[in-house]
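Excluded from the complex is one protein chain; the other protein chains are retained at their positions.
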Amino acid sequence: MMEMRFETPKTAEAASALIAATPGLSKIFSGGTDLMVHMRSGNIKPDLVLDIKSIAEMNVIAVENGGYRVGAAVNCMQLLENTAFATTWPGVIDGANLVGSIQVRGRATLGGNLCNASPGADTVPAMIAAGAIASIVGPNGRRDVPVEQIPAGPGKTSLAKGELIVSFFLPKRAPHSGDAYLRFTPRTEMDIAVVGVGLSLTLDDKGVCTHARVSLGAVADRALLVPEAAAALIGTTVDAAALAKLAAAASAAARPIDDKRGTKEFRIKVAGVLARRAAEKALSRAKGKN
Amino acid sequence: MQADIAATPVKAVKVTFTAGFSRRYTDSIREFEVQAKNIRGVIRAMNELFPGLGETLEEETSIAIDGVIHEVDYTQPVKPGSEVFFIPRIEGG
Amino acid sequence: MSKHHVTTVINGDPVEFLCQPNVSLLDVLRDELNMTGTKEGCGTGDCGACSVTLDGRLVCSCLVLGVEAQGKSIQTIEGMANGETLHVLQRKFLEHAALQCGICTPGFLIAARSLLERNNNPTEEEVRFWLAGNLCRCTGYNNIITAVLEAAREMRGA
Partner (left out) sequence: MLTNTKDIEQVMKVVGTSPVRPDGVPKVTGQAQYGADYSLPGMLWAKVLRSPHAHARILSVDTSKAAALPGVKGIILGSDFPDHPFDYVGPERVAQNYWHMTRNIMAREKALFEGHAIAAVAATTLAIAAEAVSLIEVKYEVLQHCIDVEDAMKPDAPLLFEDMITRGVEPAPSKPSNISKRLEFSVGDIAAGFASADEVVEMSFKTAAVHQGYIEPHSCLARYGADGQCELWSASQGHFVVRAYTAKLVGMEIGNLLVHPAEIGGGFGGKTVVYVEPMAVLLSRKTGHPVKIMMSREDVFKSTGPTSGSSMTVKIGVKKDGTIVAAEGLFKFQAGAFPGSPVMNATMCAFAPYIIPNVKSVGFDVVSNRPKSAAYRAPGSPISAFAVESVLDILAKKIGMDPLKLRLKNAVKAGSPTAWGPKHSHDGYAETIQALLDHPQYNKPLGKNQGRGVASGFWFNGGGESTASVHINEDGTVVIATGSMDVGGSRASMALMAAETLGVPYESVRSTVADTASIGYNHVTGGSRVTYATGIAVVEACNKVIEDLRLRASLMWDTDIKNVVWSDGYAKPVDKSVGNFEPLSLKAIAGKRAVTGGPIGYEASTNAGGQAPGFSTQFVDVEVDPETGAVKILQFVAAQDVGRAIHRDYCAGQIVGGVVQGIGWALNEEYIYDSKGRLSNAGFLDYRIPVASDLPMIEAVLVEVPNPSHPFGVKGVGEANIVPPMAAIANAIENAIGRRMTELPMSPPRVLAAIDAG
């Protein structure tokens, strides 16, 4: 019978070394909300499973240089319960709050949601819009990579063998900033995004948008950063005209497929609709009306 | 079946089948009149007219006696002049 | 496959078991420990019938490895009533006909208790969203929501 090793390393370096030293398939296990399903169905038969929840630095939520350091093994409920973080990055919270059910959110982690590399992952567009940087440990030491560069297609990441994401850094928030994540699902809960939009923006004192990032989920083989969509907002007061441009840019950037969750046409149209609605939500947050 | 009626002392029981059922089993004749006090009598009379039909009726049908639906049950009484309608059996969920 | 020796606490009692590293906590509870009150509806975390709490956190036991129970504290439906005394949620579920077939009921009760521990005065909408991870095919949810709101009211002494 298949021999599966189960280890609980205490440091990221130890975890990395174990992976590098193990022939065959190694899987990082934090929330397990995806891996358990694949192991049960037999789609994935790992030789080594690493439960990284006892690695201290992967469980922290801490202020760092005015920004936030969030461990990759922090689960969605922990994040939701951190009011300071929640008031700073409500859009990231929007995403974390839509992952699965309460039961799933009690397990699912930011790192897992990203590394599982599902194009519809709910926390990823919000993290990309937030400009989050992934801190990676691997055989060749540590490196920082913007979150949008991690997914490489369905189930694929740009991480090398032996590399794992330890934490994320979300930069200091400028005044008059707001973010939001909206997704479309047929049900109100317990669904995978058919389209997801993460959007973050900053206004100057006159209410003109000086900075924006827009990310789309579930409309391509991975979550997309869409500078054209952000450009539609920058320099404007995020008025109706800007919002219409934003919607058009978002729809134009979408290159979805037909599948059991939605049609191509539907995803393209709704990407624009949700981009506009996300911008309106982020705008009101930037203006301090939550 | 008119002959039967002529020879009928008391009011007969009217027996009716659906179009499809009568096409399959009763030479497309849909209505009959028989002498019977209960469903057993009705089935016996129909089986005399069409040997083997009795078994089919018991296996495949329910009955409506003057509109009220019953399972096929020999002991179910039928009054003179009442209508016995054989309908396909329904199964629910 | 070599088994791990796991020491844990279930419903306040110390428990030890052996399990292979790829076996779910749900299978350990049901098949190793014969605690069949926790139900399997899907095995993929989509129905909530196997809900338990792990160190106070509401989870689907089908998405937890048995070996993860090491050193942790688990609460299951078997620990909800106190001897002959039902938990107020159990009582309200009965009073308000919040169950028909009952297969989803243990999961709903565990999930609802975890909500009321955090928020003893939830709105109907909050209850509906908290329980969205628990599927019920019989009741249409009406009476479950009512029972949880009524239990909250009683727990508040309102």
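Order of writing sets the labels: A, B and C. Residues in every chain begin at 1.
Throughout what follows, a contact is a pair of C-beta atoms (placed from the backbone, for glycine too) under 8 Å apart; a residue touches a chain by one contact, two chains touch by 3 or more.
Owing to the predicted nature of the structure, the values given are computational and were not obtained by experimental measurement.
Chemist: In the intact complex, which of the depicted chains does the undisplayed chain touch?
Modeler: Every shown chain touched by the left-out chain: A, B, C.
Chemist: For the chain that's not shown, point to the residue among C:L25, C:A49 or C:L116 touching it.
Modeler: Within the whole complex, the residue contacting the unshown chain is C:A49.
Chemist: At which residues does chain A meet the chain that is not included here?
Modeler: 1-2, 41-42, 184, 186-192, 194, 259-263, 265-266, 269-270, 273
Chemist: Please output the residues of chain B touching the missing chain, sorted low to high.
Modeler: That gives, for chain B, the contact residues 16-20, 23-24, 59-60, 63-64, 66-71, 73, 76, 83, 85, 87-93.
Chemist: Suppose we count only contacts with the excluded chain; which residues of chain C make the list?
Modeler: These residues touch the chain not displayed: 1, 20, 27, 30-31, 34-44, 46-47, 49, 76-78, 80-81, 86, 90, 93-97, 99-106, 109, 124-125, 127-129, 131-145.
FYI, only the chains that are shown with their structure count from here on.
Chemist: Among line, ring, star, complete and other, which best matches the way these chains touch?
Modeler: Graph shape, chains as nodes and touching pairs as edges: none of the named types, so other.
Chemist: Tell me, please, which chain's centre (mean of its C-alpha atoms) is farthest from the centre of chain C?
Modeler: B
Chemist: Can you compute the centre-to-centre distance for chain A and chain B, using the mean CA position of each chain? Integer Å is fine.
Modeler: 71
Chemist: Between chain B and chain C, what's the gap in Å when you average each chain's C-alpha atoms?
Modeler: 57
Chemist: What is the distance in Å between the mean C-alpha positions of chain A and chain C?
Modeler: 29
Chemist: Write out the stretch or stretches of chain C touching chain A in their complex.
Modeler: On the chain C side, the touching residues are 1-2, 4, 20-22, 24, 43-46, 48, 51, 54, 57-60, 62-65, 67-68, 111, 114-115, 129-130, 132-134.
Chemist: Help me check something: in the complex, which residues belonging to chain A touch chain C?
Modeler: Within the complex, chain A touches chain C at residues 1-6, 29, 31-33, 36-37, 39-40, 49, 51, 77, 100-104, 106-107, 188-190.
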